[in-house]
Structure formats: structure tokens, C-alpha cells
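Reviewing the structure listed below.
For this depiction, one protein chain was excluded, whereas all remaining protein chains were kept in their positions.
Labels run A and B following the written order; every chain starts at residue 1.
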Amino acid sequence: MKKRGRGMACMYYPLGFTSYPNPSAAFAKYNPDGSATVLTGAQDIGQGSGTVLAQIAADTLGIPYDRISLIYGDTQAVPMDAGSVASRVTYIAGNAVKKACEQAKSILLDVAADMLGVLPHGLDVADGWVYLKDFPEKRVAIADVAKTAEVGRGRPAQGHGTYNPATTLLDKETGHGKPYEAFVYAAQVAEVEVDTETGEVEVLKIYAVHDCGKAINPMMVEGQIEGGIAMGIGYGLTENLVIEKGHVLNPQLANYIVPTALDVPPIESAIVEIPEPKGPFGAKGIGEPSLLPTAPAILNAIYDAVGVRIRDLPATPEKILAELEKLEKEKAK
Amino acid sequence: MSPVIGQRLPRHDAVLQVTGRSLYGEDIKMPGMLYCKVRRAGIPHARLIEVDTSAAEAIPGVMGVVTAKDVPFNAFGFTHLDQPVMAQDKIRYEGDAIAGVAATSLEVADQAAKAIKIKYEELPAVFDPLEAMKPDAPKVHKDNIPTHFTVVHGDIEKGFAEADKIIEERYTTQFVEHVHIEPHAQLAYYDPTGRLTVWTTVQRPFLVASDLGKVLKMPLSKIRVLTPCIGGGFGGKNEMTTEAIVALLSMKTGRPVKLVFTREEEFTATTVRHPYVMFYKTGVKMDGTITAREVKIISDAGAYVSWGESTLTKALVHAAGPYRIPNVRIEAYLVYTNNNIGGAMRGFGVPQAGYAYECHTDSVARAIGMDPMEFRMKNCVVSGDTLPTGQTLQNATLDEILKKLSSMSGWKVAGGDGR
Partner (left out) sequence: MTEASTHHIRFTLNGSEVSADVKANDTLLNVLREQLGYTGTKRGCETGECGACTVLVDGKAVNACLILAPKVDGRAIQTIEGLAKGAELHPLQKAFIEEGALQCGFCGPGMLMSAKALLDEIPNPTEDQVRRGISGNICRCTGYAKIVKAIMKASRQMARVGGEGA
């Protein structure tokens, strides 16, 4: 018989390393043609940091996104970074990029103020222009200012920035301390169908609500959520590297089962966008948290469907059948 | 004004990706490049007596072979300096590197790696972390418990005394592999001026550079780590793997040397997600108030600590879950075994704990007959709440998330939002 059930799970997850410093650094410069070059140590590993950091740079520098060149990937040439790990890049490297851009911008505004005959604090940048905030018609192209700064005044509009979250070590005895600066939260619901004859579980639908602060790029946030869920399905139901007496028995994709397009159900996701004051443009992160609630939500749904709790991952058909059998025997007593 | 924050922009390199022009690790080539194969131990625990490379070196096309003897400083590790570049006196798991070969073709390198003779004396091994904690267990390193932690919050005994029901469960998790579709790939070139350039598929290039500096005893000013496009990481590309072997082979041969892991090596000789054994005990009142939670976690580190300590601290801090619990005690142990090395993987210890605390929390809710959604709405942390580590939360959003999830999924809760 096929039985349906639903289950849910919550999580919270920090940005950055536990207690240890994990700084990011960045460098930004306006080029004399009004484009900009930004150097970051943060490596894009496919998660999209190369795009997100460029978005942060574009809006901070006030120039179009396609005029930003973001450079990474050379330890002899770019500023240091603690790495594309720990869901830290948008928040920490993003803050570093923002600071670097702000420093470049402050030089740009200084020179522009001089050119326009106003005070720098009345100015801002957008869309390739430096403009007077109270009277936007008074403006000068960033290209002209950047060129004047570099060629005319000998003061290139460039800057650097670093960011490191404020944390403390954990006390050795009590474990007390402030290991992280910010957390993200999430919860998911899984709907499943369990076949009581075969023990097979089909995940029918996942609902996922995640907080990532301000979503710099909602399409990429969704992508992270969907990818995390797929990995969570594998974690909960199929993936198991069998190591017996130190020997891996299934070192091939043929018998280490990663979810395919047929194993991932429709996903309905929502982002709760509550800006984090310390994040760049209010952003936090999403990389790791997306996978966290999926496996327990599925396992709780299995319990809801057939009344067995699998306390050893993954929840394979064999384990479910064995627990169902136990349940039958108990009922019979 | 056209701000791009909040816009659904495609990836900056999307056009390169869809046209097959993105260059990933294996796509990087240099003229005169040699191919590397690494010989792995293949046995889980042994005293290493001798590595005889003479037969391998005699094969035509083999340009160089390196072993532990060639490594200037043969230890690395982020928190514990316990991992050798290549096994020295001891083999601690099957995937331990024993030697590296550079040859004019991959076939020859493969043949030569197999021709290396390893003389060893097998040692009793331990594969179960609970067994490994016992005083008379075979020792993987000097002490099988490299580290342990405790978090104490409130008065756990008092908390359990106040409970109407106490629920106890044991949860265990499995070994998991990252399966980034791109395997690890590395290309090293040591030039005649003494500068080392290494292309490698890694999430932390600066860490790899500094680890290379330490094991090769080279100044960082002479080491340049370059990263190509990276085909996924998920924590599997967090640290140095065999870059030092490839670099040593380039030093020895004077030629660029390239190594690409096979899928089998990804499964047998790279890090995995740590299996955890977790004991959960929670006290709850019939009205749904959680009075106490006690957690014990044992993490199977495998042969080396790698990210074992840092994943465990992350699990430790989050192990009680995002709930308001006045009395908490959490203990966590990291234990060496002769299994594959536990490393960083997406979620860094918290998915294991999260699986346990969320299934356990469900058991607790059901034990008092309360709807799981309602139970979580009642107990979830909000801004101003204190975590077991004493940290006060700011900008907590879980209550908002649960409301949204409840309406989105149609999981209605009696009494509205439950608070």
C-alpha cells in the first residue's frame, strides 16, 4: 500500500568560521574610462560569488554591472581571502568588496566636488554619473572624474577594504562565547509517499522558506536552495559510502546513488528578506543552509506516513521495511 | 538609477559555460607536460617498512618518482599537524598516498604506480569510533581522541526534574561523498628560477599556498596558486590534497606535471562527511515547554583531523537546535579511526546534528501529542533569546519563516501562529 505523509524541519546556521578570524580583502579601482576593476580573493566555485560580488561593486561604485571586471584566482595578484567555504562569501567578502569600493568612491567624490564646485558629502554616484543629491541635474560623468583624478590630479580613485566578523573563542569548560556574528534561518516541509510493500520513498514536494538577508540575486538564491534540497534528498534517502574494514565497497556512481532529475520533486521556495544591518546591502548567505532541513523533513514525513522513525541515515527501503515489520510485531502483541 | 542589487542576473561567465569555453582543472595544459599518478596504500593500518620504487623507475617513460623521503616537512593540517603529504612510517587508511609518479603518458604513469612495492607490517585496525574510544583500542595516532568539547547552559538536572516527559533517542549517520562532478585536477610547474606555479581546483587557494609553503619549506613569495573555473566543491575542495606531490615531481623532473583524480579516487582518497553517533535526551512539559536537552556527539574523524575539529565545534554550537531551552548540556568527541578522512562538507557537521535534533524534536512533539509545526512555533528562538553558548540572538527570523511556511504549505496550526 502507498501511504502519504508530511514532515517538517527547521535549522539555523552561522556565516563564517567558528570563533577563528576569517577575513576577506578586496581592491577596487575606477578606470579612467569609467569602467572599474575589482580584485577579490574569493573564489567562485560555481555558487555564483563572481556575479554577486560584481553586483555589490556595481551599485557601490555607481556604474553599470557590465562595466565591472571582477578578478580572482591568483594568490600572487589578488588580496587574501579565507576561502569560499562556511557560507561566508556574500557576507564577508561582500563587505570587503563594498568597503574597497567605498574608499575608491570617496576619492572620486572628492575630485568631483572640486570639479563641480560643491562639497563632497552632497554627492553620490549612480549609472555612471556623479550627481548632486539634492539637484541630480547637476552631474558629471564618472569617466570624466576618474580620468581627471588619475591623469589631472594624480590621485587615482581606488581603494581597498577588509572585513572580519567580530567573534570570540569558546570557553574551554562551559563552551560559552560568541562564535559567530550572524545567523540565517530556514524551515522546510516535505511531502512523501511510502510504499509499504517495497519500503520505497517518493518525495512528492518540498516547500522551503529561507532567510538570507537581502537577496542580492534572487535567481541564484533559488538555485542554491534547489541544489541544497537535491543534496538533502540524497543525504536522507540514498547516499551512503559503504566502508567495510577500511575498504570502500562502492567507489562508483553506479552504486553510490546521487539524485537525478527524476528523484528531485517540484520545489516551492520562498525567501524571507529581512535585511541584516551588518551585511553588504543587508545580505547574509545561503550556500550551506539550503541542504540542512531537507533530510529531517523527509524522515519526519516518513514517520507521519507509516509510523516508523529511521534513526540511521540514509532511510533505505530495507531499513523502512525492517522497522515496519517491527511495528507489525508490536501491534500483534 | 538602475541598481543591480536584487536583480536576477545570469552568471558572469554563463556564455562561456553554455558554449563549452569555460576552462576547468583538467582543461589546463602546458607544453612538455608530464602525467602523474599517485600510488595509494590500499590497506587501512600498517607500519610502513619500505617503499621500493626501483621497478617503477625502470619503466621507459617514467621521468620521476617521489616518496615521503622527498618531502621537506611532511605534515599539514588546519588545527592538528597530523597528516603527511605521503605516508612516512605508518599507513592510517587505504587512501594514504605512498608515492607519486610522473611519466610521459598517463598509461605509463599508471603502470609505474602499480609497480611500486610497499613493504609493510599490518597493524590491528579500528573502524568504529565507539570502539576507538576504549583505552585498549588500537591506536591510530598517540591518542585516539584528538579533541572534545562541552557546552553547559543552565542546570540540566533541574531541567529534567521539571519535565513531564523525557524522551531519549540515538541517531547515527553515514559516510557521504561530495560528488562535485568535476574531479580534483592539478598542474604544477617549478621553473628554473625557483618559482612554483600550481593550477588547482580548490575553494581556498590561499590556504593551499600557505600549506605548500610549509611542506615544501618555500617562501610564499615564490609560490603562486592559480584557480581555473571550478566544477563544484561543497567542501570537497577545501584543502591541499596532492598538490605537494605534483610540485615535488615538477621540481624533480624540471617539467610541468599534471594530475587528475579518477572518480574512484574521489570516493576512496578524498575527504568525506563525518559519520556521527548522537545521543539526544529532552525533557518536555505537557504544554509543550522544553525544559532540558542533553546531547552527546561522537564524530568519526577517520585517519586525520583535517576539518574534524572545526566541523565538530559548529555541530556543537547548533546541536540543541534553534529552540529556546533553558537547560542544555552538549558533549562532543572527535575520534580517530582507520576510516576515510572526515572533512568539510556543505553544512560542516550541522546536517548530521540537524537530522538528529529535528527528528528528535518531532518525537518529542508527538510524545506529548502536539502538532510538530505548532511545537516548533512555540519553541523557536526569537531575537533576544540566548543560545546555549551564551550568545544573544539579534535579527532572528525563524518565527517569520515558520508563519510563511505554514501558509505556503497549507500546514495549518490551531491557534494561529502558536505564540
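Criterion: contacts are C-beta pairs under 8 Å (C-beta built on N, C-alpha and C of every residue); 3 or more make two chains touch, one makes a residue touch a chain.
It should be emphasised that the depicted structure is a prediction, and the values quoted were computed from it without experimental measurement.
Contact with the undisplayed chain is limited, among B:180, B:204, B:224 or B:403, to B:180.
The chain not shown here touches subunit B at positions 8, 10-11, 13-24, 26-27, 178-183, 229-232, 234, 260, 262-263.
Taking the complete complex into account, residues 45-48, 219-220, 222-223, 225-231, 252-254, 258, 260-262, 264, 266-267 of subunit A touch the chain not shown.
Following the convention adopted for this analysis, only the chains that are shown with their structure count from here on.
Centroids built from CA atoms put subunit B at 18 Å from subunit A.
By the touch rule above, subunit A contacts subunit B in their complex via residues 6-14, 17-20, 41, 43-46, 48, 50-51, 54-56, 58-59, 64-65, 70, 72-76, 80-86, 126-127, 170, 173-180, 182-189, 207, 209-211, 214-220, 228, 231-232, 234-236, 239-243, 245-248, 250-253, 256, 258, 268, 270, 272, 274, 276-277, 281, 287-289, 291-293, 295-297, 299-300, 303, 309, 311-314.
Subunit B makes touch with subunit A in their complex at residues 1-13, 43-45, 93-94, 125, 127, 149-153, 169-177, 179, 202-207, 209, 223-235, 237-238, 263-264, 267-268, 272, 310, 313-314, 316-318, 321-322, 330, 338-340, 344, 346-348, 350-351, 354-355, 357-359, 362-363, 366, 372-373, 376, 380-381, 388-391, 393, 395-398, 400-402, 404-405, 408-409, 411.
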